[in-house]
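Taken from a larger complex, these chains appear in their original positions, while the remainder are omitted.
In order of appearance the chains are A and B, and numbering begins at 1 in each one.
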Amino acid sequence: MVSNFKPTTDTYLPGAKTLPAKYYTSEQIFEKEKKKIFEKFWFCLGHTGRIPNKGDYFLIEALGEPFIVLRDKNDQIKVFYNVCSHRGTLVCKPNRSGATEGKFNRKTLQCHYHGWTYDMDGRLLSAPGMEEIADFDFASNGLTSPPLYIWEGFIFISFVNDPIPFEQIYGPMLGRLEDWKIGSLIRGHTETYKVKANWKLIFLNFNECLHCGIAHKTLSKFIGDKSAQNDLSDGPFLGGLMEILNGADSVTSSGQFCALPLGGQLTEKTARKGWYYTILGNLLLNIHPDYLMFHCLYPQSATETRIESDWLFNPDSDTTLGEKFAKNEPVEVWAKTNAEDWELCEMAQRGITSRAYRPGKYSNRESLLIAFDEYYLQLMNNNFMNYIRRRIKWLTSMLWK
Amino acid sequence: MVSNFKPTTDTYLPGAKTLPAKYYTSEQIFEKEKKKIFEKFWFCLGHTGRIPNKGDYFLIEALGEPFIVLRDKNDQIKVFYNVCSHRGTLVCKPNRSGATEGKFNRKTLQCHYHGWTYDMDGRLLSAPGMEEIADFDFASNGLTSPPLYIWEGFIFISFVNDPIPFEQIYGPMLGRLEDWKIGSLIRGHTETYKVKANWKLIFLNFNECLHCGIAHKTLSKFIGDKSAQNDLSDGPFLGGLMEILNGADSVTSSGQFCALPLGGQLTEKTARKGWYYTILGNLLLNIHPDYLMFHCLYPQSATETRIESDWLFNPDSDTTLGEKFAKNEPVEVWAKTNAEDWELCEMAQRGITSRAYRPGKYSNRESLLIAFDEYYLQLMNNNFMNYIRRRIKWLTSMLWK
């Protein structure tokens, strides 16, 4: 049971070292991760703030699976596998200018190959030529929908049909972010990145600020390793807060607020603080007083990860602040910081493939990384331990026969 | 025996569904297809209308094999593996501007590495340095030639040395196209495409026009699903005719003739009709009253296919019609239609890789696809059935001992 996992300790584990190279380079291990991690946890496809109006949709590919994410005419979020039940064709495709998001002009989804037409619940409405087939069952030929859960506006799906319920697995996160009313935010900016690094190197990079002083000259004006306080340290959910330094109000290029406070007002929890979390499967959160940036990681292989980064704002900022709504200010800081981080992850990936790489010791300030690696190994070795237990049970039973 | 295959029926097979995903995605299956299909049937490398004059040649790669195709000084078509008998180097290479076709300026083929020189029959004429080697056998060091058959000007080779004779395997096609005198046509235009789809998806796409109304706005002005009449439906050779609609004379952007009739005059078989055939291994034919377009498919992997499309015309069109020879008119219609089709095939390829893909039911109007899939499976499982038969024989013999 995932949520029952108890980390050994939040502090330095004597002898704790980085993982062996194969965990960052082997495609076999990546395949195993799909089963053991990405199919066990829920997978985030973005935030509802990307599709704020009825009929909005976007197309996204996760672990090779093509999805349609849309807001229907009843303001409900729906997710479907973008696969026609007729001959498997993608039902929706990028529009003429190549965009993978837009607005549906009609109330149905129609495959552009043979015109099979589905309603916004995925039900098959018409299928040219199939009406002549006596036993054709429209009911069983709708679009396939993955299990879906919306948490704070984040759209989570599961790749398996019988996932561990979201509330059970994500217990420690539920309610934790209420002050910022994240579910109501809208998207102000987005960036996509292709990073030639294993997805776990990006998790590790995110979970320590020991590198900030060396690597992030701009970001370091606002936050630093010394002010970090972890409040979640049990593997699947890691992170905590950092005080915003030097009298700045937020992490923006001017240090001033760029938008209305998330949640409508500053609270003790939100004012002059950045909160940072990594959430398995694939979601990284950077919450600031007046904006939220998050990364969705889309692992492509053992050695490459696509990242979609969105900046979310209080939806009233635009109408209330007018020109003072300076959404580019946090983008500037983080576009620079993200580029610096992804390059570090790529340099780590390249070095780890060397025969000179050996697991190296973690410092005290990398305690979350130790927790992550430990939890990761536990997840990956899960079945093997069960197998051993079953074998022991069987041997024991044989002995007592 | 290939040509003895009898399709179960030309009409809807209750329950017939698309193939499982692996047949479109597995490289292992693609390797098996090379043995079971592409080495069993003959493989088309284009049409003699591409090299109308003595000394004309082109270079082409098929299933990884490099070939030289040429018309020699006796007006004979010759095909050689483009591999020098000395150290394996490509004998002919693209010319300075990168073109893979042209005119030989001399009467020999000379390897540009060490100057081994062959005549147009592939015989080794000279080999610098080898004259000093007493036992060097010039006769056994010529260029290698694959089995060759010219049918209606189409240049077919076999990848194996002892193929099933062409006339035997292609019996149903022989003589069928005589009205159009295809062997005498010349090439007026060519296009090449790289399609990220399994080659079979292109065969399937070609074998039904159920999608034309939805996907081909331009083409649909001229032909439609309802006028289709299959005349070949037994797997290796599929297709039939479609009436040209709306009073048009041909499938051209104006609807008017663009060239002299193929065969010199219109006949009942050719006038106002398009004839469409898929011919295993890799040839797709679109025959119209005044031009022929064909596709040669060059599978690159399980998931990618290169296509060369040529437009052929009555060779008298140019001199007789002058400026009225409007060869661009059919190119316009088909360049658009081809692009639409290849995109559909790519969308199908992507959807089929999803875990949400399940074999879907075919409609009545996709009967040729059912025939193709059935025949395909029979070809692929051929050896396995033989294996089963052998095992049964052996078991039987054991029982009677």
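Basically, a residue touches a chain if its C-beta (ideal position, glycine included) is under 8 Å from a C-beta of that chain, and two chains touch if they have at least 3 such contacts.
Everything numeric here is computed off the predicted structure, so don't read it as measured data.
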Original post:
In this structure file, how many copies does the full complex comprise, given 2 in place?
Top reply: 3
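FYI, only the chains that are shown with their structure count from here on.
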Original post:
On Cα atoms, by how many degrees is chain A rotated relative to chain B, nearest 5?
Top reply: 120
Original post:
When the C-alpha atoms of chain A and chain B are each averaged to a single point, how far apart are the two points in Å?
Top reply: 46
Subject >> Contacting residues of chain A [partner chain B, same complex] >> reply: 64-66, 81-91, 93, 112-115, 127-130, 132-133, 135-136, 141, 144, 159
Original post:
Which residues of chain B touch chain A in their complex?
Top reply: 12, 14, 18, 21, 204, 210-211, 213-215, 343-344, 347-348, 350-358, 360-361, 363-366
